[in-house]
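Here the complex is missing a single protein chain, while all its other protein chains stay put.
Entry: chain A
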């Protein structure tokens, strides 16, 4: 990529409040006197994954106690092999992937019955190649990604029909280059991330023509707004989480240099809570761990601020994916 020159960032790494973000993440499980804590039980396992990934990128991977983390993940596994968000919650692919990613990051995959997990995931693939999210059958390209990544981490892609899954994803591509939830649905940056993720982790990105990849990268680059932030669809507002969905997609296409990374960094930093740590969807809003991890992932992807490197395909530290899959 001779055309892309190194980015000259104008923001000083001191402007990222590393210690405050670590503290914020550590505080998440101590907020039991807040109503919100109880209303979000259905995201608890995802929350651990988001927090742990953020801590790894912030170079403080042991800031959450390892044994407690592993025990919590174990307590969420069902006899079916799938995971719920919390003990006594039903299993779903969204939680199953988080569980496996957490265990992969702390190198403890043998703590749970992974053979059962493989059976659970494989059982959710439909004849069209798509995956259902759970036994109730909602179909979505997000679940193709969550299903396949889970199996890839467990080195069991052979348990499903990968070719059919890839075929389903390709059928979801629109003329603008983007991908939707199902064939015929409008392009959306979140779905684009999952679809490019599927194509990347199955080594089938070359199934997209150069023209359609350029079309898609151009569409993604259009997501950057004059203030530097990224939106998820045409004519929508910017949001920190698209610093991940859009940016990781551009990274998978090798086109990070098609947007102004310096301006994006400045905009992401403006979404920090400089007093209590954490990132919000937009400047001045309430922070949460979801936006915190995706803000940090975005900063990491463009190589800013001394963060650990994140893998654009798996949304885990490169250290973890290297250990799992060898160097790429």
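The rule is simple: a contact is a pair of C-beta atoms (placed from the backbone, for glycine too) under 8 Å apart; a residue touches a chain by one contact, two chains touch by 3 or more; residues count from 1.
Simple rule for what comes next: contacts and distances are computed from a predicted model.
Note on the omitted subunit: UniProt lists it as "Geranylgeranyl transferase type-2 subunit alpha", one of the names in "Eukaryotic translation initiation factor 1", "Transport protein particle complex subunit", "Geranylgeranyl transferase type-2 subunit alpha" or "DNA-directed RNA polymerase III subunit RPC6". Touch with the chain that is not drawn comes from one residue among A:246, A:259, A:295 or A:310, which is A:259. Listed residues A:77, A:101, A:125 or A:174: the one in touch with the omitted chain is A:174.
The residue touching the chain not shown here, chosen from A:79, A:127 or A:284, is A:284.
Looking at A:63, A:116, A:159 or A:185, the residue that reaches the missing chain in the full complex is A:185.
Where chain A meets the missing chain, the touching residues are 3-4, 32-36, 38-43, 46-47, 84-85, 88-90, 92, 134, 136, 138, 174-176, 181-182, 184-188, 217-218, 221-222, 224, 226, 233-236, 239, 255, 257-260, 263, 273, 275-276, 280-282, 284-291.
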